[in-house]
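Omission of a single protein chain aside, the complex is shown with its protein chains in their original locations.
Chain lettering (A, B and C) follows the sequence in which the chains are written, and residue indices restart at 1 in each chain.
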Amino acid sequence: DAPLLGIVSISATEANNARYIKGATAAAKEDGWKVSVIDASGSADQANAAMQNFAGLGAGAIIDMVFPWSSIGAGLAAAKSAGIPVVTWGGGLGGSIAATNGSGAPVAQPVIDRMVADLGGSGDVLALTYHTGEVCRNREVLLDGIVGKSPAIHVTRNEVRIPGYFEDGAQYANAWLASHPAGGGRLAIWGCWDDPAIGAIGALRQQGRDDVKVYGVNGNAQAIENIRNGHMTATAWEDSYTEGYRMVKLLAAIRAAGANWTPRAAEVPAVLVTQQNVAQFIKDHPDALGK
Amino acid sequence: MIADTGRRLSPRAKAALNFLARYGTILGLAAMIVAFALLSPRAFPTVGNFRNVLNQASLAMIIATGLTLAVIVGELDLSVGFAASLHGILVTGLIVSDGLPIPVAIAVVLAAGAVIGLINGLIVTKIRVNSVIATLGVGTILTGLAFAYSAGVPIVAGVPEAFLQLSLGHWLFGIPNDIVVMVAVAAALWLLVERTPLGQEIQAVGGNPAAARLAGIEVDRIKLLGFTISGVCASLTGILLASRLGSGTASAGDSYLLTAFAAVFLGSATLRDGEFHVLGTVIGALIIAFGFNGLNIFGAPTFSQYMLQGAILIVAVGLSSLGRSIAER
Amino acid sequence: MIADTGRRLSPRAKAALNFLARYGTILGLAAMIVAFALLSPRAFPTVGNFRNVLNQASLAMIIATGLTLAVIVGELDLSVGFAASLHGILVTGLIVSDGLPIPVAIAVVLAAGAVIGLINGLIVTKIRVNSVIATLGVGTILTGLAFAYSAGVPIVAGVPEAFLQLSLGHWLFGIPNDIVVMVAVAAALWLLVERTPLGQEIQAVGGNPAAARLAGIEVDRIKLLGFTISGVCASLTGILLASRLGSGTASAGDSYLLTAFAAVFLGSATLRDGEFHVLGTVIGALIIAFGFNGLNIFGAPTFSQYMLQGAILIVAVGLSSLGRSIAER
Partner (left out) sequence: MMDGAPFLVAEDIAKSYGGAQALRGVTVALHAGEVHGLVGANGAGKSTLIRILAGVTGPDSGRILLDGRPVAIPSPHHAADLGMSFIHQELAFVPGMSVIQNIMLGLPKKTRFGMIDWAAIAHEVAPVAKRVGLGAPLFAGVKGLSTAENWLISICRALIRRARLIVMDEPTASLSAGEAEKLFRIIADLTRSGVGVLYVSHRLDEIKRLCTRVTALRDGRTVAHLRGGQITRGALVGAIVGTSAEAQARAQPAPRTGGVVLSVDGLARLPRVRGVSFVLRRGEVLGLGGLVGAGRSEVARLIYGADRPDSGTMTLHGQPFAPASPAAAVRAGLGLVPEERRTEALLLHRSIAFNLQLANLASLRRGPLLDGGRRTRLALGVIRDLAIKAQGPDLPVARLSGGNQQKVAIGRWLLRAPDVLILDEPTRGVDIGARSEIHRHVRALAARGMAVLVISSEPEELPDLCDRVLVMAEGRVVLELCGAGLTRNAVVAASYAEAPAHGVSA
């Protein structure tokens, strides 16, 4: 019988999650896993329940997507006592997690650098943040570090919710734009991942504002499309398909090593996508548009 | 010990309280706008910002006025948010993957919205499942359909600019289309409920279904109508949302559910005592939209924004209801 | 043409329908369990898995039985999910940052839950704000408080093992603690509502507040009690959730809101006709938990899991209500 690979996603409909699942599923097919995906729809409690269920099923491995290791205590405990390795994507390394990737803070670095450069050292930034997520928090720390070196850049922060990030992104942008009229200085909107920034783009377009640069992270299909159309300035394409693919490939080694396994991060480098290189990028990664 | 329990309010005090009871919520909205204007005199009270607020409020308002119809006939419709998500995916899918002309795709999706509303209604009136469970169940199924249709991947590539202009454009005197659509929907539903014979039946069914039935009103049909209108409005919101986002994205509309409910229940304290009505919902949606915008422009930190938003809800209704309960004591 | 509309049900058919009306929901639960057992004969029908399901259901059930009290007295409490989130942060914060002993921290948080419930109740009974708006407003404020307390960052470091054992341990005959707590809460609330004089007043207030008042029952006090119990149960859920997650995380408990409502309304179709009661809620929560677990274990694709979950809700209630409506026709 094929071993079971249990995937617990915070939101299987979120674009990046979906791409990761695709990659993981492709690798699983090659390695002879049977895949089962549970959408916890943002609920940590449901994620724990799903992990317990997978443990009860005697799964061969569990992938936790985005829930930080700190919020899946019961699930980890169940997996541990059943001897099932748990890896995370964006959940960080801690507890009894065997491996992680998509930790994503470094991914954001080129985008933030690019934004600060575009601002030329002064201006206003609307940062759309999500503190509950470890990845987003780390990206924000990175942002603070880089922007902190330019005292003339002023950052306004707003927390978005999951779900609800589009609407929140749009609403926060809308209000921020009202107090930052065109012509007052250089303006930028930064999303700790693409979706809130895409919500903000809706607000910008509705107000007919083209003086604000928009930056995202992750490079989901919609972000690439927006860059191509000129509505977004830059994003870092996190190759989540490959991340999913490689993580599953790593599982064999984890299982073989058993108790001797040393937890580690297995990151996949990101690609900075801008309006200048987007055409070439799409040529290189046609799948990035979600086809 | 004094046995005379008479505490008579002066006629003037009573009139003031009655005024408060009726217009308290609207006064709350006005006071809030004035307060924000004083706090952020340059950014808040501008034509541009007000247009933005209306624009931003329009989708929530369309879904909320539709929901109002379901609530007036005495039922809850918890499927509206999930339905909006599905319809957003569906309309982009029909345009992008199936190559349907935009008007045809929109017509198909609006029809699908009507059908989903009808299904909600049939489950409630024929199988007699409580509307909370029925619409939650249907909403969950719709989420599944959205997954099935899109495999969770947003439909992005190839969304034509003409479709984006649906929400982003302004074809009438420079007024953003979303606002025009919102005003049209609210006005049509207001006319239907308040000014037509059918509207009287709609109101009667929610007020006392047993009495409405014995007065010769087809209660089940009216309920079906309420659900259907709610479904169509949800699909309209989904279409405009997809146009606004430039993509069909699963669960993009889910969060409208709570906003719409807040608007509808805020509205029930407006002008009338605890009755749901379209105009009230419009005012409720405005309170929510102006509250969010004003707090944001003022630049309060996120946590205090939440606290103030919560307080605005309670105070807006509290003004009316306190006035009413003192006046009637 | 025959005008004879007679369709007489045989007494046996009528008895069967009445049985269905009463036990339809429970039959649905049983049928679902049997179906899953046939589909996944090795993994589903095991003692371990059933203990697992009960364990998973326990938090939702605690919050849902508490909510049942608010709903029985005729009000909605939309703050429970947000309250659970806040209390989870609060309890870890008190233990980790303020170094309070675990029992003291728990007692403080339970008291905070009672106070929040009381505030909900006072806004509803004294200011007469509709309970949907009041509890949504309070819930929003609680979200703000949770942010203010934790800045949205999960409280992880230094959570003592003893606190984790609260939810993960099993101190009584190897039964997981969560299950023990859940059974205790449900049993206590069931006794209160169904078997005590106070419970009669609670039922009366929800059934017909005007009649209850005329009969000399202090309606407002009973409503306060309902809200307070709902608040305490939400805080208990928040505490156990934090222990289960091993951290205090903002918005971790938010999603209990919909689950709890689904359980409560599923329950209202169980055994009784559209009345809310504690036992019904317990069964409703079990239906949801077994549905989630069975579909998980069967490993259906994500989209069909949603569709089946939605269908389970509707069918479970539909069995009862269809039976009832045919029998009464």
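Everything that follows uses one rule, which is that a residue touches a chain if its C-beta (ideal position, glycine included) is under 8 Å from a C-beta of that chain, and two chains touch if they have at least 3 such contacts.
Owing to the predicted nature of the structure, the values given are computational and were not obtained by experimental measurement.
**Student:** Which displayed chains make contact with the chain that has been left out?
**Tutor:** Listed by label, the shown chains it touches are B, C.
**Student:** Looking at B:N130, B:S150, B:N177 or B:Q203, which makes contact with the chain not pictured?
**Tutor:** B:Q203
**Student:** Check each of C:S131, C:Q203 or C:S321 against the chain that is not shown and name the one that touches it.
**Tutor:** C:Q203
**Student:** By the contact definition given up top, give the residues of subunit B that touch the hidden chain.
**Tutor:** 1-8, 191, 195-197, 199-201, 203-204, 207-208, 210-218, 273, 275, 329
**Student:** For review purposes, identify every residue of subunit C that touches the missing chain, sorted by number.
**Tutor:** Spelled out for subunit C, the touching residues are 1-8, 191, 195-197, 199-201, 203-204, 207-208, 210-218, 272-273, 275, 329.
Criterion: only the chains that are shown with their structure count from here on.
**Student:** At what distance in angstrom does the C-alpha mean of subunit C lie from that of subunit A?
**Tutor:** Averaging C-alpha atoms per chain gives centres 33 Å apart.
**Student:** What positions in subunit C touch 2 or more of the other chains?
**Tutor:** Residues 147, 151-152, 302, 305-306.
**Student:** Which positions in subunit A touch two or more other chains at once?
**Tutor:** 12, 39, 41, 159, 161
**Student:** Along subunit B, where are the residues that touch subunit C in the complex?
**Tutor:** Residues 123, 127-130, 132-134, 136-145, 147-148, 151-152, 258, 261-262, 265-266, 268-269, 274, 302-314, 317-318, 321-322, 324-325.
**Student:** Under the stated contact criterion, what part of subunit C meets subunit A in this complex?
**Tutor:** Residue list for subunit C touching subunit A: 43, 46, 48-49, 52, 55-56, 59-60, 147, 151-154, 156, 164, 167-168, 241, 244-247, 249-256, 292-293, 296-297, 299, 301-302, 305-306.
**Student:** In the complex of these two chains, what residues of subunit A are touching subunit C?
**Tutor:** 4, 12, 34, 36-39, 41-46, 48-50, 52-54, 56-58, 68, 70-74, 77, 95, 130-132, 137, 159, 161
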